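Incomplete set of chains, arranged as in the complex.
Should a chain be cited, it is by its letter among A, B and C, assigned in written order, with residues numbered from 1 in that chain.
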């Protein structure tokens, strides 16, 4: 048929995997066997609202029309089976990194960053992780579980080396995990966000993976998330930070914990979509 | 690539147009140039929530797994240009009917029924339209416009003949349009819904097109719609009516006016998805 | 100036008090000194959504265009001073009844019915009150207060005589008040609603005041109210009841306890507006 029919895809994206440098994929895992709760619908909503944005960015004076990038849809996952999910995500990420793509993964919950970072590490060897979040996510286990949204950066740090982990915007954590982070990773609390600009300069020649939990932004700007924590960044502050990433060599990105059901205004998803647009435009 | 990736599609649907008898397509037209308001996001939400249903129907003891049907995604439309939209929808519908398919169109606003019914009429010749709605939609023009969601059944009646138009659940209309309907079409007000069961018997050998405005159901059961009108059917009543359709020879269907933004519980979209599931199962 | 400018008024209403039989007025009292909570905004929202209805009623085959009725706006009240509010409402109602009008008062909370009924009683002498509500509102006092939304029908009964008070749809009350109602007024619980049709026949030659608490309808159909009580009527049932009122000699009406903030779908206000439209049309 010759009619134009589309499925829900990110603004201006194509299906052309081969010729795309940047590749979008949704990872709708949220650990729960029931129907509605949470970030499972994040990728779908981010795509949906992305059409409310312009293809052109006034910040970068660049246009998505001039980029070939593809939106692969959502990865199919066996909900409820954490282990198998992790494996599938890992295999998928490995393939994408192997193909030389720069993936932008849309969560889903934060645990997905672990297999993604692991795959990136295996391809790139030397890898720095920049982690934006309200929560440190540095527990060794959570209620006995080693793999949890609350342990993901501990696992990631074990993979890339804690000295290669930079955490920004943090304003919540258990005493143990914060203590661990202070000793091992590079943790910057929300009131130390200015340090980021120095760090970015320092990391110019490194391969960088960005892990963005939307709750790094204050719940006034991003109410649609599972564990909102007051006292966060403004959306303007965070967009400024995102634009700073153009000085880095970004090899992979995830944007996680967007839970559309808690935000009838959709500004959380819109902010996520805008972050994604800016990232697509600044990745070479 | 060999990974399973999916885009937002209706529960259990495939991409196999050739082998599908039933074909789903979204028609996200809502006449408005701005971003958010309304039924434009109906098809996408209906697909999204459909995964919260089972593939199996206890009402019909049938299973979507045993059906080959495809979800074609949404038709791409030049928003704001009513005339061109109508043309594109008409051409698309004509193709689908020509291919011998039984389409289920997801709106979008009610005006889309006009090109759909026109296309069906041209293929099937003798056609009966069953119209479920709170509103008669029988104005000759609306603020001077001949093509409007408020005139759609007047236009449809001109195409199929008003004697072939049956309207059910009606509880709102201007004096003129109701008067016109009383004289020309077969109109049954909401308190006359029982007549439907007799009508269905009478229409057994006819080709039938179903046009379902979700607001035929009371806003308690379907709050997510643009012009809610109290005093409607219950969802149970309407599901019972849908099941009666199995005695008819249904050649096309539309389900329109689902506006997800006005219903945070998603029960409107869920009801629409359940209606669609039952219709897929009862169409031979 | 010759431009058409309007203020928020009920669908199809005029400013012509002199020539109007039916007169609408809002009584935005809700007992509370703070800004937002409750039925204070009921009248304004009912007017606003009324334009979403048609002027014509399919139920009665009558048209508001053929009626002269006026919407006087909202009565200005000293919020927080119950006694003075009651006085102002009473004086206002007295004037309207004295002028031979049939007022439809939009609440506001239920206590407003007391001064309204008192004024009606003084003009009409022999008066029957039909009370539709989930709650009996028959306490002698509430936390020591004689004038409260929970005592309003006790006060009203003292004025018109309890034998002239008919209560329908009741499904909540304290043991004392229900016991009092069983002995003194004519109380019909929600599961006895069918009795209404007999009562209406019996009251044909009486002057009747209708006091309608929107919560008589189930919160599925009217979630926008202060004290929702599950197990109520459907909107269809209640519209049928309203239509039965055409056999009565209705001299005054109030529709109370619409709290728009608890209903983003506006179906509560729409139902109230539809009730008002039908009442305007059936009052001679």
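We adopt the following convention: contacts are C-beta pairs under 8 Å (C-beta built on N, C-alpha and C of every residue); 3 or more make two chains touch, one makes a residue touch a chain.
Remember, it's a predicted structure, so these values are computed and weren't measured experimentally.
Asker: When 3 copies appear, how many make the full set?
Answerer: Number of sequence copies in the full complex, not just those placed: 6.
The definition used in the following text is that only the chains that are shown with their structure count from here on.
Asker: With subunit B excluded from consideration and all other chains held fixed, what connected components does the contact network retain?
Answerer: Once subunit B drops out of the picture, we get A | C.
Asker: Specify the angle of rotation obtained when superposing subunit A on subunit B by their C-alpha atoms, rounded to a multiple of 5 degrees.
Answerer: 180
Asker: Using mean CA coordinates as chain centres, what's the subunit B-subunit C distance in Å?
Answerer: Each chain's C-alpha centroid was found; their separation is 38 Å.
Asker: Subunit A to subunit B: how many Å between their CA centres?
Answerer: Going by mean C-alpha positions, subunit A sits 39 Å from subunit B.
Asker: Need the CA-centroid distance for the pair subunit A / subunit C, whole Å please.
Answerer: Their C-alpha centroids are separated by 54 Å.
Asker: Hunt down the residues of subunit A that sit against at least two other chains at once, touch-wise.
Answerer: Counting only residues that touch two or more other chains, subunit A contributes none.
Asker: In the complex of these two chains, what residues of subunit C are touching subunit B?
Answerer: Counting only subunit C, the residues touching subunit B are 52-56, 58-59, 63, 65, 218, 220-221, 234-236, 239-240, 264-267, 270-271, 274.
Asker: Hey, which residues of subunit B end up touching subunit A in the complex?
Answerer: Against subunit A, the touching part of subunit B is residues 1, 3-9, 17, 25, 35-36, 41, 44, 47-48, 51-52, 72-76, 88, 91-92, 95, 261, 264, 266.
Asker: Would you pull the subunit B residues touching subunit C in the complex into a rising list?
Answerer: 170-175, 178, 189-191, 218-221, 223-224, 227-232, 234, 262-264
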